[in-house]
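Sharing a structure with you now.
Note that one protein chain is taken out, while the other chains of the complex remain in position.
The block that comes next holds chain A.
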Amino acid sequence: MIHSTIGSAGHLLIIIAFVTALVATFAYFKSGIARGALAGGTVEETLTWKKFARIVFYIHVAAVIGIVFSLYWIIGNHYFEYHYAWKNSSLSLPTGYTISSFWQDQEGSFLLWIFWNTILGCVLIFTNRSWEAPVMTVFALVQAFLTSMILGVVIPGLDLKIGSTPFLLLKEVMPDLPVYKMDPNFIPKDGNGLNPLLQNYWMVIHPPTLFLGFATTLIPFSFAIAGLWTKRIQEWIRPALPWALFSSMVLGVGILMGAYWAYETLNFGSYWNWDPVENSSIVPWLVLVAAVHTMIIGRRNATALKTAFILTIATFILILYSTFMTRSGVLGNASVHSFTDLGLSGQLLIYLGTFTVVAIGLLVYRWKMLPTDEEEVSTYSQEFWIFIGATVLCLSGFQILATTSIPVYNKIAEAFGTVLNMALPADQVGHYNKFQLWFFSLIIVLTGIGQFFWWKRVGKGNLQALYNPLLITLLISAAVITFKGVKDIQYIVLLTTSIFAIVANGTILLNIIRGNYNLSGGAITHIGVALMLVGILFSSAYTKVVSINNSGLMISRSEEFTNNDNKENKENITLWLNKPEKMGDYMLTWRDVRVEPRHIPGYIPKSWVDIVEGDFHAVALRDIVVNNQKYNSKGDTIEIFPENFYYEIDYREPSGKIFTLFPRVQLNPRMGGIVSSPDIQRKVDKDLYTYVSMVTNPNAEPVWSQTENFTVNLRDTFFVNDYVAILDNVVRTDDVEGVKLNEGDAAVKAIIRILDNDKEFVITPSFVIRDRMVARKPEVSNELGMRIQFQEINPQTGKFTFGVNTTQRDFIVMKATEKPLINILWLGTFVLVIGFILATVRRFKEFIKMRNKENQPTGQAKVKPKVQTV
């Protein structure tokens, strides 16, 4: 049965949400206008409109919650008649990840964004009544645009589709599927499932965090617009600042979570790849951080105030631009993980265009009203240094944006009828680093200097307070540079400037923390950033490839390798099953392929189970015992993650200590086939990062050569597949695996010894006579790529015949790198977050204090604006 009710309800709620957002925009606008031009409207009118608007907005909130609930209901109950559920979830998906399938696709991620906006809207209504009308006008308008993206309404006559709804049935999306001709009510039994690459706990929390970051940038933007509109040119900063700080923190954490996921899951070999999708989220963040700084000084300095307006508006527009880039398909070839075009590009452009034009228009219209500085800002003032810092942040963002937008230039040129054919720089990482390294060296120095000026530790003719930190910095830097062997000038600069920032901000921190730790947010955040830079510097610039191929095999390959002094890329090594290979200081052995059971800790050997094809179950071929605990008996069916295979690689350190890594190989048709993920040996001072760069499909059956028969006597030597083999003995046996022997049955097994270079293998094929029938039990050695079957016993000649098939020996190609001091990056991240939290709390307290002060006296005088108690 098709559950059409829930989908219809969801779709209806989307329409309600869209309409209520428009009505709320209008009503809040009316309320704002009446307030702005007191002559035209009465106070009562203002309040009536406001009350009405608020009720409409609450209906909107209820509708959005209803939409979220409906979509989740569809996914959670596995209603695969719906395209969204069919495409993004499956029965086998563990509950935790069904949440992720909610936002795996575009519609769901828009919905997530809409949802956060409604929550934030409610918080604003409750905490800030005096700004409600103008701020919520902007909010509701944004909601109208966002809900229109999931509207999924076709305007009759025009053939114009507005938005794409997640509540479409599969047969509405793919009406041409042949199955619908036979059975119009066909419902798929199972869905396609969530992209296994996203089945990771980071993917459960990263998207909501990132979208909360996106959503929160709307708040400072709304306040800036409201400030311009109601001519409260400076007052908007106080309520906007804590939100701007909160937004920087959430967006920053969201971006870093994505980076950490990439580090753990993708084999880029790094946490940051300068991918256009990553870039388009970091640019608004940089501008937002710059905006925060200008907001802080904007109440005292007119230039900073103007800049605060520009940057706050720019942040939000950049978020829209980034949404456009990642969702319009414009990135096309350029990015690995952008969404595909849903036919929403036009709508996204209108969205982007509207807010750009309205915001900039309003700013230009009010520009004359903005104050100007009477005298020039002094080079020794705090404002000067903070302003410079903000500017460099913006330049850094500008550079990233200029390059990331290359595909957009092509599209624009196309629209004008020319062909540009521009491509992203071939060496993207080098291109960005070339600029960003210097920008960030400058920014991080300015954090230190800025703090000294801010806390008035230095001033005109009084710079000596900076001497001590400078001296300490030089001493520490010299020590680190010598000890760590940093040789390149640009790294020396970045390292020294970062250390200066840590020392300078640390000095300030020590000074102020004794007074009031509430004020220490800035210094702590700066220290966090400086630590992150140090971590990035060492882990990226000093990544060392450990898996240098020195097996000497490539010498056979003519000039290609003898060229260039044999120094061409040799960063991958080949490992044969169970054959130790030297890599750097380690001795490596690939032991086995393992699978991941769902309710048993760790991974179990693939040979223990038989995986049911196309399912997430496997049959145990033996008792499953892990850590001396028996979980399943032979013959049981267990649940596994069928896409994931883990390659057990032993690392023997020079000291003889052995540790094991399990890099993953995932069969992932959604990503084009086989995806490998690293495993990381984490040490305090470095990570050892290992991934498999090539394997044969772990589920593929080996291709055996034609059988070659050998007829030999006992103790004869013969050559199979270039190995020396010796038939040592043929003995009677009572125990043949997989065969039950009854009375009167007989079995013998041959003991064949095979000599490899450094190792001996013993292969024991069996020959069974059971119920007067001959059964032959072959034995396979994956290490040798060989299968031997006991063919015949000739009692007359006393000779034995063996059939031998050979195949490619199992191998993997892997790569390992060392990433020094990467933990400093993660440590810096934590410090950064703590700093942001302290700063947010402090600014929020200030706002509450101010708001209550404003409300107290006016509470009685004016017509009862509700006084909030906090």
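Simple rule for what comes next: contacts are C-beta pairs under 8 Å (C-beta built on N, C-alpha and C of every residue); 3 or more make two chains touch, one makes a residue touch a chain; residues count from 1.
We take it that contacts and distances are computed from a predicted model.
Visitor: What is the missing chain called in its UniProt entry, if the choices are "Cytochrome c maturation protein CcmE", "FeMo cofactor biosynthesis protein NifB", "Two-component system response regulator" or "Formate dehydrogenase"?
Guide: Answer from the record: the omitted chain is "Cytochrome c maturation protein CcmE".
Visitor: Check each of A:234, A:403 or A:705 against the chain that is not shown and name the one that touches it.
Guide: Considering all chains, including the one not shown, the answer is A:403.
Visitor: Which of A:431, A:484, A:753 or A:770 sits in contact with the chain that's absent?
Guide: Considering the complete complex, A:431 is the one touching the chain left out.
Visitor: Going by the contact rule already stated, which one of A:130, A:234, A:391 or A:733 would touch the omitted chain in the full complex?
Guide: Residue touching the absent chain, from the options given: A:391.
Visitor: For the chain left off this view, which of A:31, A:148 or A:676 is in contact with it?
Guide: A:676
Visitor: Spell out the interface residues on chain A facing the chain that's missing from view.
Guide: For chain A, the residues touching the absent chain are 87, 192, 269, 303, 333, 335-336, 340, 376-377, 379, 391, 395, 398-399, 402-403, 406, 421-427, 429-431, 435, 545, 549, 553-554, 556-557, 560-561, 568-574, 669-676, 693-695, 811, 813, 815.
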